[in-house]
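Part of the complex only, each chain left as placed.
Naming follows writing order (A, B and C), and every chain is counted from residue 1.
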Amino acid sequence: TQTSEPLKVGSLKFGTVNWLLDTIAGDKVDVRERVRLERLELASNQATTVALQAGAVDLIVSDWFWAMRQRAEGDSLLFRPYSNALGALMVPRDKGFSSLADLKGKRLGVAGSALDKSWLLLRAFSRNKLHADLADIAEPVYGAPPLLSEQLRLGRLDGVLTFWNFAARLDAAGYQPLIDMDDVLTELGVTPSPPLVGFVWREELLRSKPDQIAAFFRAVSGANQILKTEDAAWERLRPSMSIETDAEFVRLKEYFRAGIPTPWGDAETKAAERLFGILSELGGPELVGPRTRFDPTLFWMPKG
Amino acid sequence: MKKQSARRSTHLAWSALSIVVLVAAWQVAASFSDPRLLPGPGRVGATLVAAGLDGSLFTNIGITLARVFASFVLAMTIGSAIGIALGRVVLLNRFFDPWLILFLNLPALVIIILCYIWLGLTEVAAIIAVAINKIPNVAVTLREGGRALDRDLLEMASVYRIGRWRTLRHVILPQLTPYFMGAVRSGLALVWKIVLVVELLGRGSGVGFVIGSAFQLFDVSTILAYALAFVAVIQMIEFLILQPCERRLNRWRR
Amino acid sequence: MAAMTGLEIEIDDKTYAPLASAPTRRIFDGFQLTVDPGAFVCLLGPSGIGKTTLLNMISGLDTDYSGRIEFRGEPRPRMGYVFQTPRLLPWRTVLENILLPLPSTEAARRTAVNLLTDMGMSDTQDIYPERLSLGMQRRVALARAFALEPDILLMDEPFVSLDETTADKLRDLLIEMLAQRPVTVLFVTHDSRDAIRMASRIIVLSGSPAHAVKDIQVGLSHGERLDKGAIEAFRGRFLAQSQ
């Protein structure tokens, strides 16, 4: 009965989006919502953005800063949150770190670069709290998240500011969040803390495949609901999660569930605008793009 | 004056010994470090066998190999032609030298993105991207060869008016053999490395895809397993194609 | 039969650029030479005077001079050049080297094989040149030039590194070839006996820039050319003071 064209979704092979998509397929949510999904699995985040630019997929997961910047450059993208989960600053449980102040003079891994958004926010936070820039009092080491996790495990780093899925695995391996990005945002006056990552697609898609989009998001929330409540769905995902310990599995499940987003409303848009203001102050045009203004029309809110 | 076959088999014995020593060194290094960070031969072997049994190893290596092969042939052909032309014709070289330097030094990433964006996320785009990355390297190596040609022999060819084609075939190409073999060897390696990046950035299959995914999970064992499997394939190509070829081509040497 | 080819040489100036700290060398300055079709001209002259340079200019390899070199008869004569070194392709066998400038016909192949046999090298046709002695390589180079059936044959000391018997055999071969087809020969040698034995005209170069100090028509008969005494006599008469 499905005559319509499929919706092409690009995702990371071992990314968390795939858990969602697997659940949609596994529980036949797609059939129920009458949407056909065609998945292109890729090996890196960059690959998904390339795929979107090259028109090989309709929809990917990315952060809204990126989307807004592209929009300002003339690429009419839209955004809808996928996860509330933000990163965290992970430290060893047994080293007695209890606040940012304890990180003075320590080596601190930062996923990505000096312009990483979480890192900029954390620095602003530390300026508020400690009246000192974390970049000055600690020694930041920038690198790819998997490398940083290993360095932390080897004891070459004292803490790591990393993405939530890496944080979850570290959590299971004897590390704890010293500070959550949620807290940072709250401290900086951004409430409710807006989701950073979400689905990104072009406006045309609303014209060419309007039903599929609507159905897809219904399917997503359906799958989220399943993942939130049913452990059986998780057991099905387990083999593809590359889990090493039970604890890791539990933590990943917890973190994921905590990150399932609430619907985006005007409050979120307000918070996002505030966040954008802070970040463009901290990171300047290099971070947000020379031509970028906050653009609330990026955030797609389905009618009704 | 050993017999051909005897020589061949001592050669194989040396290679075997060499590989044994290498594996032993690896084992020793691995036994001093966390198996997550440097898994030993045993662990990587197990991963390899598992990947082999479920077939994914062969599919992915096969796919990557096909891409490597296609772009390698493309790059060697075009690159050699450009290199020889630039090496022989001074004016051409003057004009195109800056272009060559540009393409030689353009980051792989730039070329790959542009190819993918222009040609779509397709197989053709991937292969062209790799070829464009490799062509300048081949050209540069062969250009040096083209410049260092024996003038005595070229003069002979010109006096005897043997024509462009025969000159190329009988006088120029044989002198370029060592440059060509150098370009083939480091070229095969380079192409395979670029294919990895290309697969990482826009293909849903192949060794690069697997390695990229494994990196996200920090699964060094899988990374090594796939890398070594590919190295083994290249080793085979070396033994079964390149070395016999080279022996044939060098038969004339005293 | 091909038209006979003469040569008209007029070199106003041939200078090698001064390179590194070497002084400029003016090799030819107002040098003139006319070679009749079918002549056998021997060039004698001290080492380093410019004989090879002259042959290179005639063959068209060296165009960096002012003056003109024209062929009479054939505008683009077939040219055989026996260089001062063999210049064989080391990665091609003896036979392949000889066949290289020839059309790929069975006749050409037969000519080449016969030439090799005449030169006493019948069993070397499939050998790579670096496995031959230098004298053998020179013979291959000669065979290559002969096989081409040239209109003009430039030879730069072709018979060195050859024992007297072999050299004699090659001389005979050359003379035989000349008898069959009209060829204009320019023959550089340091061996004045050789010159007298074969040449119709001997030019002795000297000085810097080089010029012809002697230009001798050799009017010896076939019989005289085979007679050592006659040759020595001729040598005494014309060439004694030349060098």
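Note that in this section a contact is a pair of C-beta atoms (placed from the backbone, for glycine too) under 8 Å apart; a residue touches a chain by one contact, two chains touch by 3 or more.
Just so it is clear, the structure is predicted and the values come from calculations on it, not from any experiment.
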Chain-type multiplicity across the complete file: A x1, B x2, C x2
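Quick note on the criterion: only the chains that are shown with their structure count from here on.
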Contact-graph separation of subunit A and subunit C, given in steps at minimum: 2
Closest chain to global C-alpha mean, per-chain Cα centroids: B
Most distant chain from subunit C by Cα centroid: A
Geometric centre distance via CA averages, subunit C-subunit A, whole Å: 84
Distance between the centres, which are taken as Cα means, of subunit C and subunit B, whole angstrom: 48
Centroid distance [mean C-alpha coordinates] between subunit B and subunit A, Å: 38
Touch list for subunit B against partner subunit A, complex: 34, 36-37, 113, 116-117, 120-121, 125, 199-204, 208-213, 215-219
Of all residues in subunit C, those that touch subunit B in their complex: 56, 59-61, 79-81, 83, 85, 87, 89-92, 96, 100-101, 128, 130-131, 144, 148
Residues of subunit A defined as touching subunit B within the complex: 12-15, 40-44, 46-47, 50-51, 53-56, 144, 146, 149-150, 153-154, 242
